[in-house]
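Every protein chain except one is present and positioned as in the full complex.
Now for chain A:
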Amino acid sequence: MSSPVIGISFGNTSSSIAYINPKNDVDVIANPDGERSIPSVLSYVGDDEYHGGQALQQLVRNPKNTIINFRDFIGLPYSQCDITRCESGAPAVEVDGKVGFVISRGEGKEETLTVDEVISRHLKQLKLAAEDYIGSTISQTVLSLPTNFTAEQKSALSAAAAKVGLEIVQFINEPSAALLAHVEQFPFKNDVNVVVADFGGLRSDAAVIAIRGGIFTILATEHDNTLGGNDLDNELVEYFAKDFEKKNKSNPRTNARSIAKLRANASITKKTLSNATSATISIDSLADGFDYHASINRMRFELVTNKVFARFSSFIEKVIAKAELDPLDINAVLLSGGVAFTPKLSSNLEFLFPESVEILGPQNAESSNYPNELSASGAALQAGLASIYDEDEMKEALQPIVINTPHLKKAIGLAGANGEFFPVLMAETSYPVKKSIKLKEASGDLLISVYEGEHHIEEKTLEPAPKEENDEDSEEWSDDEPEVVREKHYTLSTKLMDLGIKDVKKGVEVTFQLTKDAKLRVSVKDLKSGNIVKGEL
């Protein structure tokens, strides 16, 4: 077997690698330390290079030689970079107009690394981990990136990867990758609109993706570089710091090392709270020689970080608004990234959205248990496809003529017996497309009338049920506010064609086909006798 193509999800905080194993399953690869979510951290002590979790530990002892949060700097001029995010690690400096880091390699020697070099070394470590795991050399990869990466950033990444003998065959968008991985495991039955929300350590990205016949179209994206799991850590650090100050009359915030210790442990505590309802934190000699030991339950954590969670929720609402959609148009919210583990995020969203919206977090049985691995798995799936198709084919497939397709503005569907509209081709369906529906119960002489449909949101106010006069207990609990029910309704708009089919015994199949020049062909087939009636617009 030739060497497999791997999928890499490269994040600011952590990276994952995955590949399609010979059993045709997605395997997320663990590095030699057993980490499947590998911290994107490099640390140098003398001649030694540390990577991943080992490097992350150096953040406390050896912060000046530990490089963190470097991904977003690739291909950008120094002036556009937010270097404050590197404050707790090796400080970012300007090297040749780009971001660089100055690392001491022991005995007074210093090494200046540009961000490209750092990324090369990081990718090399990932490559080594994958080669170790798979047992063959690896030369090709599919990389997932946020949707707002520019072409220059991508080419800079390609160059950095090429330096360590890794060819990036395709860049794919993180939300698409995550959705691809989800759909592979838990396919949607119908065409849906999904919000893919990726809450990473440093930044958050969300995208509204329409799935039509398995093809993804991004309708809107939203990014927030100031919102992420680190904000949860910060709130928790602040809470613990206050607690420590109260107990020991000593301020840990004045000492960088204390903060680093507290942050590292708070992060672990946060992760524990995703799985358990209470967790402890214990740090030896946090500040001024005082040890710190405390326990915190999930409720407290959720209260402390309430504001950040509110921002997550509003962030998702924002992207839906940007796509000019209503929450009722959304069928599911797929959560990915490390923050998705916290149960509060899912429960908040469940509360926020109507019941028709499914929240696909790790708590949902219908979704992956590892939201932080979704994007790497998606990249691996795409990598698997890339290894099946030959290179030229892949290159041609990525041409604009293939990728840019017309999308329906309005749904096309059938008029039902009671004058209702039944969408077959939903709005935002890219065409050419072919879709058929089977109506198994249909029989007799039938009229198939094809319409364009429009939808609107109907708001109804339900008056609360009249209270019983004598029931005093209920008064305390009853909600006096009238309940507002919002519903999505379709109405028939333009009539496109009528087809008649006679004497149907059992079931018809209606096939809609829309060619690339927007010609609509509808055919009706009697499932029993095989009679076909066709119409073309």
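Following the convention adopted for this analysis, a residue touches a chain if its C-beta (ideal position, glycine included) is under 8 Å from a C-beta of that chain, and two chains touch if they have at least 3 such contacts; residues count from 1.
The definition used in the following text is that contacts and distances are computed from a predicted model.
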Taking the list "Proteasome subunit beta", "J domain-containing protein", "RNA helicase" or "Nicalin-1", the UniProt entry for the undisplayed chain gives the protein name "J domain-containing protein"
In the complete assembly, which of A:46, A:97 or A:416 touches the absent chain? A:416
Against the hidden chain, chain A presents residues 22, 170, 172-173, 176-177, 180, 183, 209, 213-219, 378, 381-382, 385, 389, 393, 396-398, 400-410, 412, 414-417, 422, 428, 430-432, 434, 439, 441-442, 444-449, 452, 494-502, 508, 513, 516, 518, 520, 533-537
